[in-house]
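Of the protein chains in this complex, one is absent; all others appear in place.
So, chain A:
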Amino acid sequence: MTEGLIRETWWWPYVMILVAGWLATDVWRWIGVFASGRLREDSELLIWVRCVATALVAGLISKLILFPQGILSETPMWLRIAATCVGFSAFLISRQKVVVGVLAAEAFLIGGWWLLDRVVW
């Protein structure tokens, strides 16, 4: 296992979860309750905000695929990228069915991993 998490005290992660997790997330839902009917969903501000949020999560996606932690990091990078591309293509071909995309990527990864193991032995 990679040494990921830095722990100084046992309670610090919970402060992070409460403030940076729960508050930072639920506050948007509460604002949504109070603002419903007042703010236009296609306003310029919200379009920009959505762009930033989408880019942020997309950056996270490629980070998780290129630099994963733990056991997955032992697979070659090209295999993970290829599995993702296969999964995404399957998703597009199947008229955007998420199940199909996820299953195709997983099948490719597991198959490729298994084959590589055999070749190495």
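As a convention for this text, contacts are C-beta pairs under 8 Å (C-beta built on N, C-alpha and C of every residue); 3 or more make two chains touch, one makes a residue touch a chain; residues count from 1.
Here is the rule we use: contacts and distances are computed from a predicted model.
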- Query: Looking at UniProt, which of "AzlC protein", "(Fe-S)-binding protein", "Cu-processing system permease protein" or "Class F sortase" names the chain we cannot see?
  - Reply: "AzlC protein"
- Query: If the missing chain were put back, which residues of chain A would it touch?
  - Reply: 1-6, 13-33, 35-37, 39, 41, 46-72, 74-75, 80, 83-84, 87-88, 91, 96, 98-99, 101-102, 105-106, 109-110, 113-114
